[in-house]
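This is the structure I want to talk about, given as structure tokens.
Only one protein chain is missing from this complex, and each of the others stays in its spot.
== subunit A ==
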Amino acid sequence: MSTPRPLTLIVNGEPRALQVEPRTTLLDALRERLDLTGTKKGCDHGQCGACTLHVDGERVLACLTLAQQAEGRRITTIEGLAGPDGTLHAVQKAFLAEDAFQCGYCTPGQIMSAVACIREGHAGSAAEIREFMAGNLCRCGAYPHIVAAVQRAARALEQETLA
């Protein structure tokens, strides 16, 4: 359990070598070993969604994933979402425009979920967005604005695709 092993994680397109114990979660590996603290810990039990990131393009809870399980797979965290020149992703822009956050602690998880929610084709209506964003708790209660932001981003991404 406790002997650290070498591991290479591909985070935001970059291979990162580190030594972690088999029991180390992906969340703790990112936060405590790689200084990628954008992904947040809210519960460590898969109950809040704050640690949501993408593994091979799908939303995953980093607190319920062992770092070892993510070896060799593409991990995208909030830090890797904006363009290389720093241009915010459409979802990030929409969160700012709609004031879809207050304290901002749940926000990285919300944004990673929202990107996936749109990609999965679950942003068709407000009711659908509410359902497919229900795994990300926001105690500040930004939910109505999160729904508006997902709708706004989905429209913008659609326009981008058409253009």
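The working rule: contacts are C-beta pairs under 8 Å (C-beta built on N, C-alpha and C of every residue); 3 or more make two chains touch, one makes a residue touch a chain; residues count from 1.
Keep this in mind: contacts and distances are computed from a predicted model.
Not every chain of the complex appears here, and the one that does not is recorded in UniProt as "Oxidoreductase", selected from "Amino oxidase", "Carbon-monoxide dehydrogenase small subunit", "Oxidoreductase" or "ABC transporter permease". Note that of A:16, A:73, A:93 or A:119, the residue touching the chain absent from this view is A:93. For subunit A, the list of residues touching the undisplayed chain reads 1-2, 21, 23-24, 28, 31-32, 35-45, 47-48, 50, 77-79, 81-82, 88, 90, 92-97, 99, 101-108, 111, 126, 129-131, 133-147, 152-153, 155-156, 159.
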